[in-house]
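Removed: one protein chain of the complex. Kept in place: all other protein chains.
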Amino acid sequence: MNAHILDIRIYYEDTDAGGIVYHSNFLNFAERARCELLREVGYECSKIEQDLGFLFVVKHADIEYIKPARLDDALQVKTTLESMRNSSFQMRQIVQKDGQDLCNMLITLVCVETNEIKPVRFPDILREKLNHYAESKE
Amino acid sequence: MNAHILDIRIYYEDTDAGGIVYHSNFLNFAERARCELLREVGYECSKIEQDLGFLFVVKHADIEYIKPARLDDALQVKTTLESMRNSSFQMRQIVQKDGQDLCNMLITLVCVETNEIKPVRFPDILREKLNHYAESKE
Amino acid sequence: MNAHILDIRIYYEDTDAGGIVYHSNFLNFAERARCELLREVGYECSKIEQDLGFLFVVKHADIEYIKPARLDDALQVKTTLESMRNSSFQMRQIVQKDGQDLCNMLITLVCVETNEIKPVRFPDILREKLNHYAESKE
Partner (left out) sequence: MNAHILDIRIYYEDTDAGGIVYHSNFLNFAERARCELLREVGYECSKIEQDLGFLFVVKHADIEYIKPARLDDALQVKTTLESMRNSSFQMRQIVQKDGQDLCNMLITLVCVETNEIKPVRFPDILREKLNHYAESKE
């Protein structure tokens, strides 16, 4: 099991008048987790575009809301690599509370050249590093 | 064509350091549109829960990002009813700029009782009114 | 009375688990209003920086919270010019519901050169136009 884990605390800003975390914020939590995963393997978000001339763009998101999260909850975002192609990859991102799934997301990211905004193959070193987060399937 | 249309203006708060609208905000725009659609048919969000004892919860979201939106853009959210079941319905919500699709969302909402948090059938009057937004398919 | 008026509708995204509008969002509403005011006098936000080489930065905010706003509220942001100096100006921005003040803000903006990030005098044409929103004081 090679999931990247990010701890998230829920504050007032994350909640809505229904008393629960506003549904779009789970995408924010997922993006924070991907950002930390990339930092962990040496690719800081603000540096990628600047230094390498490409960036990762969210192309598709599939989100299943299972249970609500609430103020003061201590959550975990578990991120694994689902699949990888030439210029894109998919991340499975599950938000949990006490080991129970609250939200299950499948996020597709595309690598695009900064100037041309067209998909490009991303570096092999990064590919190897992302593979570290692939769920081992024996 | 019976789509509900909501105009959205993009402000700084909606954008990110990439110079484009932050991806999760499209879910916010979609929720504003559903809120206005419900208001249009006489079901103001804050009243539904209070007066009728149920509420609509986002259960699933499928989001395809096609083109980015930017600061000062004048967008339109086009909402149609995709399908309806006993206690749930699906809305197709497309964000457009000058008639061109930027984001295509399929949102599944479930009607739950306020206290019991279990799915319930929602009133026939509302069902009829939502049917008004069903895309006519000849 | 030369106030600029912007209508704001409150959605779930604006509220928090306390059932009211999250306090920092009033700054967002104020920024939307200033953006619309500038658009009204011909200075679209996204064009200012690009075409004129300067931008307006919030330097100071003084915010008094008087009464809470809630889901579905229809609010108005009333904006007037409080004072103007060489490279800065102050806007009084009051958020009202049914004519009653909910939030009273005094926002100080500084005009800075895009590249040098140092204060500069902003154009006389814009100064004249902003003066239109000065509260007439007989």
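Annotations for the structure displayed:
Each chain carries a letter (A, B and C) given by its place in the written order, and its residues are counted from 1.
The rule is short, and it goes like this: a contact is a pair of C-beta atoms (placed from the backbone, for glycine too) under 8 Å apart; a residue touches a chain by one contact, two chains touch by 3 or more.
Nothing here was measured: the structure is a model prediction, and the numbers come from that model.
Check C:R9, C:H23 or C:R39 against the missing chain and you find that the one touching it is C:H23.
For subunit A, the residues in touch with the chain missing from this view are 9, 11-13, 28, 31-32, 35-36, 39, 44-47, 70-72. Across the interface with the omitted chain, subunit B contributes residues 12-13, 15-20, 22, 24, 70-71. Interface with the hidden chain, as seen from subunit C, comprises residues 17-18, 23-25, 27-28, 31, 46, 49, 55, 57-65.
Methods note: only the chains that are shown with their structure count from here on.
Between subunit A and subunit B the centroid-to-centroid distance comes to 24 Å (mean Cα coordinates, whole Å). The centroid of the Cα atoms in subunit B and the matching centroid in subunit C are 29 Å apart.
Between the CA-based centres of subunit A and subunit C the separation comes to 34 Å, rounded to the whole angstrom.
Multi-chain contact residues of subunit B (touching two or more other chains) are listed as 28, 31, 46.
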